[in-house]
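Worksheet: one structure, shown below.
A single protein chain has been removed from this complex, and every other one stays in its place.
The block that comes next holds subunit A.
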Amino acid sequence: MKIFRHLTTSLVTFCALVAGGAFVFAVAVTFAVSLFRDVEISAWNVAASQIGPWFLLFIGVYAIHNMLPIAVAHGRTRREFLVAASVFSVVLAVLMTAVEWLGFLVEGGIYSLMDWRADEHAAQPAYFLMYLVWFAVGMLCAAAFDRYGPGGVFVLPVAFALVVVTRVQMPGAGNLPFVQDIPVLLGPGWTAALAASFAVALAGTWAIARDMPIRTRSV
């Protein structure tokens, strides 16, 4: 519980601040662009669907690479940390989805006021599951590279497959080379596919990190 509380108080605040800053930046960029041409897309959608997942992936890497060794150094087991990080991933995904929803709400108001046009964006569950999977994949990659060094590269194809699934519900991202119209192919089973991706990423992280040696680095 202590680890979960610590992850929540430190990282949730940090992530909320970063997301808030990203929103202000997106609005500022939109206003700047409006000086030269018509606004036709949602800047916040770019941030939420393109940059957001990478940020969540980074936080996942940070959790395993930086915080797991600190937890063990302070007398906590890997299992305790992984339980806390797994629950935290859901909390963080919920928070980031809430920020994403709030961002679209405020941006929608601004766009209406300025008579700008925005492209369509995905439904909230798609963002939630995307953030969840990318965070878990970040943990998976960090665990693989921390444990196996350069050998961690072998987890990258799996990681890629897991995150690609999350893109299918993002407008304009439903096509892959040789595989067209993935949303249609998956049908209503897309939520199950994303949930399975999350489960695979989490299971992989557990399998790798459960026995992972903590390196005694000197500064």
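In the analysis below, contacts are C-beta pairs under 8 Å (C-beta built on N, C-alpha and C of every residue); 3 or more make two chains touch, one makes a residue touch a chain; residues count from 1.
Quick note on the criterion: contacts and distances are computed from a predicted model.
Candidate names were "ABC transporter permease", "FeS assembly protein SufB", "Serine/threonine-protein kinase RsbW" or "ABC-2 type transport system ATP-binding protein", and the UniProt protein name of the unshown chain is "ABC-2 type transport system ATP-binding protein". The chain that is not drawn here is touched, among residues A:Ala71, A:Met96 or A:Val163, by A:Ala71. In the full complex, the hidden chain is touched by subunit A at residues 2-3, 5-6, 66-67, 69-80, 210-211, 213-219.
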